[in-house]
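My questions will all concern the structure given below.
Here the complex is missing a single protein chain, while all its other protein chains stay put.
Showing subunit A:
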């Protein structure tokens, strides 16, 4: 037993010696995904970004990824493994990796860390995020125009600020068209479970919604919409081919250009830990083609996108909180800090926010 152990240790040492040699030849960039790259949603889109990095730099980079990494303290092992494997820059792509990633970042000061959708940073850990809510505002407007019942169903995962922000923005978009618009919200407490997402979609349609929105990652809800001859929005990716008659549009996450620029900065030695929160104007999200909607709805949606690109924020007052108290005064714009910690609904949403 002892002999074997020593043998193993020698092998490990040999590996450790050879690893840096390889790393000198190529710049290694690594990704950690919460889901599988086959989810055709959130993680899939991140992986498309990784492939863009490979395409851009060719032989100069080497990429690696780990998928299906659980959120929470356990994720630290995965980050540590990546850091030890010679990764020079590591992208952690889910909110729940935040603390684990920060902890590992402290241990490896020479490795650059980037964390998506979080808010904690350090010397060598930056955060990046998409203003998803900009896209959801546009979806909300379209939903209110296209819904006959005036009711949309919203399938959600976990009550984190990101998700709450999305619900609020969608509702504000819908209210800008129809002040009495109603939203039915169902929490399924999972990011990815096609079966549960389909069940939730059926329940929402049964309860009278005729448009479905989701903040979960599979295409199942849209497929149910298609089966019932109703409509919905794609999530993270253009899901039109799953539901060609049902998808109205999708808010598409376009991480590629961002990843390319960050990997380039790291290769050139210009990388700094930053907090970036980009939206339509940076082309990190865009709306998928508007389908199954009249032309004028598509035109108006595009106009809203342009307005947001021009600097207008969907969270511009007057906006009241759910209980009717004032949140934003006329013309007042929500600051990023409030948005990133959002834990309340806006007026008109009939649901109790799980705490």
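To be clear about the criterion, a contact is a pair of C-beta atoms (placed from the backbone, for glycine too) under 8 Å apart; a residue touches a chain by one contact, two chains touch by 3 or more; residues count from 1.
Criterion: contacts and distances are computed from a predicted model.
Trainee: Going by UniProt, what is the name of the one chain that was not included in the view, given "Ion-translocating oxidoreductase complex subunit G", "Carbohydrate ABC transporter membrane protein 2 (CUT1 family)", "Simple sugar transport system permease protein" or "Transcriptional regulator"?
Mentor: Listed in its UniProt record, the absent chain's protein name reads "Simple sugar transport system permease protein".
Trainee: Among A:118, A:153 or A:279, which one touches the chain that has been omitted from the display?
Mentor: Reading the full complex, the residue touching the unseen chain is A:153.
Trainee: With the missing chain put back, one of A:60, A:107, A:120 or A:241 would touch it. Which one?
Mentor: If we include the chain that is not displayed, A:241 is the one touching it.
Trainee: For the chain not shown, which residue from A:56, A:199 or A:278 touches it across the whole complex?
Mentor: Hidden-chain contact among the options goes to A:199.
Trainee: Even though one chain is hidden, which residues of subunit A still touch it in the full complex?
Mentor: On the subunit A side, contact with the omitted chain comes from 36, 38-40, 44, 68, 153, 182, 184-190, 192-200, 202-204, 206-207, 209, 218-220, 223, 241-242, 350-352, 354-355.
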